[in-house]
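Excluded from the complex is one protein chain; the other protein chains are retained at their positions.
By written order: A and B. Residues from 1 in each chain.
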Amino acid sequence: MDYHTPSTINEAINLAANAPGSTRFLAGGTDVLVQLRADIFTPDTLIDVKHINGVHDITQNRDGSWRIGIAVTGAEMSEHPSLSEAWPGVVEAMDLVGSTQIQGRATLTGNLCNGSPAADSVPAMIAAGMTATITGPDGSRELAIENIPTGPGKTCLAKGEMITSLTIPARGRHGGDAYLRFIPRTEMDIAVVGVAVNLQLDGDEISQARVALGAVAPTALLVPEAANAIIGTTLDEAALEALANAASAACKPIDDKRGTIKFRTHVAGVLAKRVARLAYTRAKG
Amino acid sequence: MIHVNTKVNGDDAEFLCDTRETLLDVLRERLNLTGVKEGCGTGDCGACSVTMDGRLVCSCLVLAAEAEGKEIGTVEGIANGEDLHPLQQKFIEYAALQCGICTPGILVATKALLEKNPDPTETEVRYWLAGNLCRCTGYDKIIRAVIDTAADMREAS
Partner (left out) sequence: MSLDDVKTSNFKFVGTSPDRPDGVDKVTGRARFGADAQAPGMLYAAIVRSPHAHARILGIDSSKAEALKGVKAIVTRADFAEGLEGENWNILENVMAGDTALYDGHAVAAVAATSALIARDAVKLIEVDYEVLPHVTDVDEAMAPGAPIIRAGTADASVPEGMHPNVVRYHESGHGDVEAGFKEADLIVEDHFKTEATHQGYIEPHACLAQLGGDGKGELWCCTQGHWNVQKICAALLGLETSQLRVTASEIGGGFGGKTTVFIEPVALALSRKTSRPVKLVMSRSEVFRATGPTSSASMDIRIGMKKDGTITAAQGTFRLQGGAFPGAPMEFTAMCAFACYDLKHVQQIGYDVLANRPKQAAYRAPGSPMAAFAVESVIDELCNQLGLDPIDTRLKNAACEGTKASYGPRYPRIGLVETLEAAKAHPHYSAPLKPGQGRGISCGFWFNFGGETSVTLALSEDGTVQIAVGTPDIGGSRASMALMAAEELGIPYENIRCTIADTASLGYNEVSHGSRVTYASGLATIQAARDAKRKLCARAAAKWGIPEDAVKWEDGCALPAGPNAGKFPPMPIHEITAEMGATGGPISGHYEATPEGAGVSFATHIVDAEVDAETGKTSVSRYTVVQDAGKAIHPAYVEGQYQGGAAQGIGWALNEEYIYGADGRLQNSGFLDYRIPVASDLPMIDTVIVEVPNPGHPFGVRGVGETSICPPLAAIANAVSAAAGVRLRELPMSPPRILAALDAQADG
């Protein structure tokens, strides 16, 4: 395995595009090293992106949106005062990934590129309407997060392409987001179900909403039916019930060691209600 | 092989390593810092906890090559010669260790906690330490030792 520490995006892309054999980008390494150690995957070329200028920065743009560098760790997000205030759901979802130690290394971009359907941050990013800038030998493109994972362990990135930054939209007024997951313990587990809700209020009424589910399908899902169930409501019991039903209906889970189809489908509805209430409370301020 | 210059517990250190070797491998096998323990190799147990530039990490999930130019802190650097850190004292006094294999990682982790939060609640200590598995104690005496050390250190400062 060759190990490189490029100092620019171009250098990193050139390495990735031209290296023979398999390549992997290294940010926090909390998935890459596990796969290396467990003999699941050892790339021929490993490209450490942490030496590239600006990758550690969280910056707020003039329009209120945020740019998250690809090597920003979960701990750095949690410690950022105004980001946590604006997007608590995204920050908490990232914070749920692994232990304190993992938080010292793990990144949003890595969580996304690892391609796990159970990645905690991905539903939160989708609900928040986040986008990624993808750069390759042929230039850059901007993609919504929900369009990046294509299946377990897979993304739409081509050889030589890398995510070069993530963007969170401006929070806007009267908005709130939240993410909850179900795990058997209190910490350290992979999500059995994850649900994120992001909504905007007009008075007491929900004017816009996005609902995303994790760990219930081959990729994290954006579920417009679930959002539609609460848009135009004050999140009354009927709306919550409709939301739960829509969330459960969207599930296409599997039976595995972490949960059953029946359990995941049911709990997706339960969590959707809890998360929506939390997001609504946050939006109300 | 890669040549790496780093700093461990305040001392300069350099070593040659394979690109696939982890910081944990090198700390234990090349630098003889065997206080850093391997319990799982996959970031699930925290026995290999160290600080890197002050940030708590699992050394099994850091490549040795990534240590270039960094400052690493291990359990061996917590005491000042024969003067134990208050956490070390309190862990012995409170019977907060039994077999002791998780203790180095828990001490590194709790020292990092108290530097960040000098007055943690029981819940905050428990969640901070969720990635440090202990199979002997049921955590009770560990949690008490940390909370009481924090109180002592606040009083002393």
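We adopt the following convention: a contact is a pair of C-beta atoms (placed from the backbone, for glycine too) under 8 Å apart; a residue touches a chain by one contact, two chains touch by 3 or more.
Quantities reported herein were computed from a predicted structural model and do not represent experimental measurements.
With the full complex in mind, choose from B:Val8, B:Leu61 or B:Ala130 the residue touching the hidden chain.
Residue touching the absent chain, from the options given: B:Ala130.
Per the definition of touch given earlier, which of B:Val4, B:Leu31, B:Cys45 or B:Ala150 contacts the omitted chain?
Answering carefully, the residue with contact to the hidden chain is B:Cys45.
So that we can see where the missing chain sits, which residues of chain A does it touch?
38-39, 182, 184-190, 192, 257-260, 262-263, 266-267, 270
By the contact definition given up top, give the residues of chain B that touch the hidden chain.
On the side of chain B, residues 18, 20-21, 25, 28-29, 32-42, 44-45, 47, 74-76, 78-79, 84, 88, 91-95, 97-104, 107, 122-123, 125-127, 129-144 touch the unshown chain.
As a working rule, only the chains that are shown with their structure count from here on.
Once you find the CA centre of chain A and the CA centre of chain B, what distance in Å lies between them?
29
Using the touch definition from the top, list the residues of chain A that touch chain B in their complex.
1-3, 5, 26, 29-30, 33-34, 36-38, 42, 46, 48, 50, 73, 75, 98-102, 104-105, 186-188
Could you please specify the touching residues of chain B with respect to chain A in the complex?
Against chain A, chain B makes touches at 2, 19-20, 22, 41-44, 46, 49, 52, 55-58, 60-63, 65-66, 68, 109, 112-113, 127-132.
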